[in-house]
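Only a part of the assembly is drawn; its chains keep their places, and the rest are absent.
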């Protein structure tokens, strides 16, 4: 059951839905690549979709977790997994993974901005709020990669992802400090983060190489 | 110190003990296969035995954790590890792993049914209770496999395990909805789950293959 007041308050709910679905599909694709079974697909999708938000909620001591409160998420996830099992084939995996980059960018923006604002509401210091925003956005993917026995892509592929989340989270903190309404801060920061990520993808930005 | 009222209330305590011991031994065997040291054996056994229940309790915000409240579990675990170090040899590993399938099925039933009922008591939606039951039963094994650097068997071996837990958890939800006493719902669902798992093992059931 989606809570309407939360919908209004947050204002980025549509972005969050798109992002969560993109995260879930990234887990599903990873599970398919590793030839996991139906259970593995559901679990890795679930970790990718809900892992970041759940970690944020554990660290901020917020209960109940959003997917426990809004159980429709779990149904949607199961539905997607069954659909994928029925219709997805290996030739779909790479095109789907590439297509997912764009909704994933939306999820990156929505979860970073939303997570940072939730942490600020909980009264933590700015740097902690920023870390919470970043963890909300990236930790689902980190757990997804750990479970399928890979070094997390977010830590190793030198494509700016977490650093973009890090920048976007500071936009929330900055606007908040300037007295902007939470709703505005989140929306602006989300769009800023999404824009930066889209530019990074289009222009092929890379993180500086570790000079070993 | 085992709390007697909880013993009575739960009614499946013996199953839980058998299951926890089977889970602990599965961790120990996995640690021995990987030539971990005494500490690794104790830790991987502990994760396998307590990981699922602890995750369930974190997600439902139940405190203290059962192994923190009933510290005898930790002593039993340490005792088993020392015993294994003294008496177990590599030629024991495979026969022990095979023998563990049966008490493990009991643990699957007990933790699924018990976890689902605990979640229902906490007032969550049916699908969430089912997920909690499944996570209680399988997540110890998942953590065990992650720590020893393997893709979790529960996600990849195409032998029905989590899906059986998933079915059994719905039995708890169904009986609960029909007005059965919690004690009865848990016992029936545990036996149902155990029976299904035993049949899957005896008859060699497999999950549908991912058609890539």
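Lettered A and B in written order, each chain numbered from 1.
The rule is simple: a contact is a pair of C-beta atoms (placed from the backbone, for glycine too) under 8 Å apart; a residue touches a chain by one contact, two chains touch by 3 or more.
Given the structure is predicted, the values throughout are model-derived calculations rather than measurements.
J.: Assuming the 2 chains shown are copies of one sequence, what number of copies does the full assembly in this structure comprise?
T.: The complete complex, not just the displayed part, contains 3 copies.
Heads up, the rule we're going with is that only the chains that are shown with their structure count from here on.
J.: Nearest whole angstrom, what separates the Cα centre of chain A from the Cα centre of chain B?
T.: 30
J.: Please output the residues of chain B touching chain A within their complex, sorted ascending.
T.: Interface residues on the chain B side: 58-59, 61, 124-125, 127-128, 131, 142, 146, 149-152, 154-158, 161-163, 207-208, 210-212.
J.: Can you list the chain A residues touching chain B in their complex?
T.: Residues in contact with chain B: 31-32, 34-41, 43-44, 54, 58, 63-65, 67-68, 71, 74-75, 85, 89-90, 146-149.
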